[in-house]
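Omission of a single protein chain aside, the complex is shown with its protein chains in their original locations.
Now for chain A:
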Amino acid sequence: MAAPEVLESDLPNAVALLKNLQEQVMAVTAQVQALTKKVQAKAYPTEKGLSLLEVKDQLLLMYLMDLSHLILDKASGGSLQGHPAVLRLVEIRTVLEKLRPLDQKLKYQIDKLVKTAVTGSLSESDPLRFKPHPSNMMSKLSSGDEEEDEAEEGQSGASGMKSGKGTAKKYVPPRLVPVHYDETEAEREKKRLERAKRRALSSSVIRELKEQYSDAPEEIRDARHPHVTRQSQEDQHRINYEESMMVRLSVSKREKGRRKRANVMSSQIHSLTHFSDISALTGGAPHLDEDQNSTKKRKKIAKKGQKKKGFRRRR
């Protein structure tokens, strides 16, 4: 083995390193003593707390120190079982994770400051430069006061978004300006028709036709009426709530009606004789079952009840 020769060549290096180490240790102790003196002399007041950035700094440094301690121990063959540094690491980690939402809240400000520090000033169309402009809440559609609005905008728009007059920039629609509701009767009719078509497509008549002409194998499912499943889910939810909160909730008239209707629908006999309306697809006049009221009739009946005894609250 070449051990003695290696030792000999290493010896002067080792001695030099040890001397270096000694000097540095003395320097470090001197610094630490100076710091402790300062802290005792109350040169670092912390009654008002530390800033978030300082805390994060310190925590990250401590984390690094503990990690390197652990690596050292592991590299020299020790086990990490019950090592105090592990506990410290866990503690620091939890604190850092709890600080994360605070970080998020300050993100905007910190980004802005950093950017200003780096570039000197912010460009005109920088998204960090926008502040709220309540004058933008006024509707710009009123034709009578157009000129007045423009004059106001000119004054307040010094450091805000440009109205896009001069250079051709990407159009950014203003988010907070109220928009006029403009749905005409024709559009409403179209929407209603579309909805009726969708409902008709999922009715039992159309489904049976589909089954007849499709090549897919016939599926027999124990499917309940969609209204029934929804009501049973809501009932289950209510029961769970009542049992966990130890209270009994009151059932409104509407709820009672819905439950009753769900019970009626769950009987399969109903679906034998009642068919849903597919006039949206066939183009005929909308026909209704004898015992079902159209929405207009239902509204009229309801309104009659309300008018009689003043204002009666329908729960």
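Keep this in mind: a residue touches a chain if its C-beta (ideal position, glycine included) is under 8 Å from a C-beta of that chain, and two chains touch if they have at least 3 such contacts; residues count from 1.
In this section, contacts and distances are computed from a predicted model.
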Refer to UniProt and select, among "FERM domain containing kindlin 3b", "Small ribosomal subunit protein eS24", "Steroid receptor RNA activator 1" or "Transmembrane channel-like protein", the name of the complex member that is left out.
-> "Small ribosomal subunit protein eS24"
Any idea which of A:Lys48, A:Lys170, A:Arg221 or A:Arg248 touches the chain not displayed?
-> A:Arg248
By the contact definition given up top, give the residues of chain A that touch the hidden chain.
-> 242-244, 246-248
